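One structure is given below, encoded as structure tokens.
Shown here: the complex without one of its protein chains, the others still in place.
Right after this comes chain A.
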Amino acid sequence: MTDQQLTTRAKVERSMTRRRRAEMRFRAYGVMSIAFGLLCLVVLFSNILGQGLSTFRQTVLEVNLHIDGDALGISRQSSEAEISAADYETLLKNFMREKAGATSRDDRRLAGTLVSVGAPWQIRDAVLANTDVIGDHLRLEIIMDDDVDQWYKHDRDIGQPGRLKDNQIKWLESWIADGSLHTRFNTTFFVNGDSREPELAGIRGAIAGSLLTMLVTFLLSFPIGVAAAIYLEEFAPRNRMTEIVEININNLAAVPSITFGLLGLAIFIGLFGVARSTPLVGGLVLTLMTLPTIIISGRAAIKAVPPSIREAALGLGASRMQMVFHHVLPLALPGMLTGTIIGMAQALGETAPLLMVGMIAFVVDVPNFISDPATVLPVQIFLWSDSPERAFTERTSGAIIVLLAFLIVMNTAAVWLRRRLERRW
């Protein structure tokens, strides 16, 4: 009897070491996979931040420009159109030549190309904003050409000339010494639309396009998704038809997103004639893509409502609809909203289906309405990543940082909402 007990205990002891080891091993695998995930994340972030943070600084030249009304052919009494049409380019070129002290033909050209091609418009806008400067001096921070910008931010520290000539560097160094050339926060990046010139290119257009597209997507997919989830979960009869619908919704969630783009192209553009390249058609396509996610998460949230609550409501004589709207829905809403935000975050980062409906067009103007031509953040990133200029590479990473910031905000909002609305029972 005791013998037998002993052997049983010995057996358990023996198996214990094996079990403990297995447990340790399993834990080690877990720690390793998390460490690997974190490492990837760190590499990703440091890479993107390392390349992209400099986007948020912009090199400018502080000038005190004489707005010579006679040379420009305008006065303080001139009309807006006249002031707009004046030749600020020559004014700026001459100013730069003088400032650089360039005399030779080559030098004069080199001095002129230091500033951005957008700089004359900067002067024009400043003059339009305050006509009193005509005939007087205008203090302005002039945007420099992207070659200067890249040299100042990156090459100068390592003693490289970048794409600049020796003379240009000499002038720039002297302006750095007297403090007129410096960097400031890159507002251009946030207030401008896309441009062929990197130093003038911004993401305002892409952000507006993304917001408008998201708006369309949300307004369509949330009500439709929630209604479908409620119907399928609470009202649909259990039969073959419902089963087929269910299976297909689950399948839709796994369909490659580019397919939705093709579908959108055929149906929304081909059949209904919705204008291509617009947030409207983009939002419609993304609605198709987001709906399965919202329906599936909505149904899961409804299923998670305890049956005792339903019985309580029905037992009191609530109708089915009252039960759903008074009790089930309030409890399921946090889960539904979380699912929706996650679906929206997916949609915000989506590129492929939007390419299919023409949102890849080069759009300079910031869209104001859902029927204006527009692009979205990820497509903008895609477009810039294709450009050869170094400054665009930098902006690609900068735009990725902005996109990631949006996604982090949305996911945080999802978590916060869930915590906030979650009720215990």
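As a convention for this text, a residue touches a chain if its C-beta (ideal position, glycine included) is under 8 Å from a C-beta of that chain, and two chains touch if they have at least 3 such contacts; residues count from 1.
The rule is short, and it goes like this: contacts and distances are computed from a predicted model.
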Complex member absent from the view - protein name from UniProt, among "PadR family transcriptional regulator", "Nitrilotriacetate monooxygenase component A", "Dihydroorotate dehydrogenase B (NAD(+)), electron transfer subunit" or "Phosphate ABC transporter ATP-binding protein PstB": "Phosphate ABC transporter ATP-binding protein PstB"
Selected from A:Ile176, A:Ala300 or A:Leu314 as touching the chain missing from the view: A:Leu314
Missing-partner contacts on chain A, residue numbers: 238, 306, 308-319, 322, 326-327, 331, 423-425
